[in-house]
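Only one protein chain is missing from this complex, and each of the others stays in its spot.
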């Protein structure tokens, strides 16, 4: 296709103002570059490394902000669900449900997400071989819902480290479902910072370019108006004012890669 | 202490007969060897590799069998919970709640388990550094419930393979909580058999002996009257009629290890 | 720069005819695409998985073929050395000495290679963190020879498997030396085939494109007129008649990537 799918937005809906500011800038980039976005925001963080970290402003409050954004800015919105009970609530406010990587083997959650009828983005577990993601997708598809996406966010590589296996992008694509590269969490250093996950943001662009060149169908970015003060994932979110250039470069590269087969 | 904690029982409560048969044999071994057991059985498998695998006989039916066993055979029983809603149900029938490895970062589940007031056995995630398990334990302890155990069951080592890092047993012990070695799941080869996890049962005893010698506080075994026909984890469960000898040998070794410091 | 460095040639100089045939095709591609090559060939395989595998036609015979190629086809040639004594011999026939990955920590070999005055291409050990390659380079540079290249060919990822960490390409570049991506050996599955290393040739192009997009300075390919009958690395060498298209596509991508920063 002529453009990749891009999922972007803050890690966590910290408040209405930061979410709206992000959506406005995404809308501006969307019009400038001729690309669509899916707006991403978690309404609650259920798996922080440390129990004392901030986990949200309230479920309904955060979900209503997502609903406002999809209406006002005409972008589909995605959020993540952690238990089957979350599906009934979240599916009223969003267009895509996301299954966190740690939970990609939870059959009941995958089935509940599938039964919502919404599109389902399953993140590959850090402990999971890429070819086994076809089994996770099949749990959703078994509900009659074929709208599945698979997202790479790194595999366990020793302790406190992740590695992206670029062969895995191709192996997941063999399932027939779109494959998305998560440019943000792939650079996490899990639990490496005294109970807070660190990250190596400086390698974000080389790896995002690599993923586009390898042939992914989509990209996932966490963007934040002020990453160094973000209430989660401060080490890896992208600054909102740098995101336009990032998108411009990656779209250019994407089109170049699409043209290679005719050489 | 003079004896390790031993958790044993079938992977899944497949029916009443196999659970009772297992409990009877455990009771016999307990009396013969002078060691106590915690009886283990899952009432539902929520994270099978493949969605089409057998997942249980019904929650309440299975939990009632666990309740019968603790009453009849005077053994505490443990089962695993996968969502916060499971805690309220399961905690009426069992003495110990177990948090599956994939879920050891799910704050809400850990908190709900802690609030039950029951002992909580947290399995170390395959993606988790051992020292970070202190953070998982703290989520339970934050509810005022200090009855936490930490169980090792292997770390991701490439794809379709796990490795037990024996340094990790010592690192987890530095948290102050009892450390248990899961002699069964540590030998899994996750997803290595076309959607069914395989395993290397032949290395069960060398590694169980190694764990005892390394200094663990307890051991975990899945035992089954007929492992090759087990409805889950057929590749790694221990045959019930071999378990008495296994326990006898490991208790002897445990006492030997306890005596070493006085040499 | 306007073009990447490309090292290409057969794994092993099996005989004069196959080496010359390869050099002729490389010369043709070089002229058609306006890119230079360094011709690669091992004169002896010193570290086959199995001792009974074919290891060469004779050192001097093979080295004389390399010497003929550099003269006839005006391409610099590179070969690998395994012991310090090899350096004195090989350096009379070639322009670049290559240090195999397993040997990247052998100080005496690195120093001997450095003292030859030839350029030295050090492959990153499968056991080595990318940032530690600066120490290997420093052993060569300590002889006064700054002509060092660093080549990525995968890191150990469990058993019988390698993973390319694309962050590592950037980390090695921080040393200041050119970084080359070995598109062939990065896909090896070491020792996975009953004493013969296998490989996943089907992922060669997605990963080579990813490496170019990530920003490497050069690429390394093993090419063979008839890979399925190659006497070594049959699972991963590239067919000579497909190499022209591969080069054309990767050069096009390289130029695109070079242009991105001006967007």
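A, B and C are the chain letters, set down in written order, and residue numbers restart from 1 in every chain.
One rule holds for everything that comes next: contacts are C-beta pairs under 8 Å (C-beta built on N, C-alpha and C of every residue); 3 or more make two chains touch, one makes a residue touch a chain.
What you see is a predicted model, and the numbers here were worked out from it, not measured in a lab.
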Shown chains that the omitted chain touches within the full complex: A, B, C
Residue, one of C:21, C:105, C:147 or C:252, that touches the chain absent here: C:105
Chain C, residues in touch with the chain not shown (by the definition above): 46-52, 55, 82-85, 102-103, 105-108, 110-111, 125-130, 132, 135, 138-139, 142, 155-156, 159-160, 190-191, 195
Touching residues (missing chain, whole complex) on chain A: 157-159, 161
Positions on chain B where the hidden chain makes contact: 155, 157, 163-167, 169-170, 187, 200, 202-203, 206-207, 209-215, 245, 248-249, 252-253, 256-257, 259-261, 263
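Everything that follows uses one rule, which is that only the chains that are shown with their structure count from here on.
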Nearest-to-centre chain - CA centroid comparison: A
Numbering shared by both copies at the chain C-chain A contact, with half separating same from different: same
Chain centre separation (chain B, chain C; CA means) in Å: 48
Separation of chain A from chain B, taking each centre as the mean of its C-alpha atoms, in whole Å: 33
Chain B, residues touching no fewer than two other chains: 159
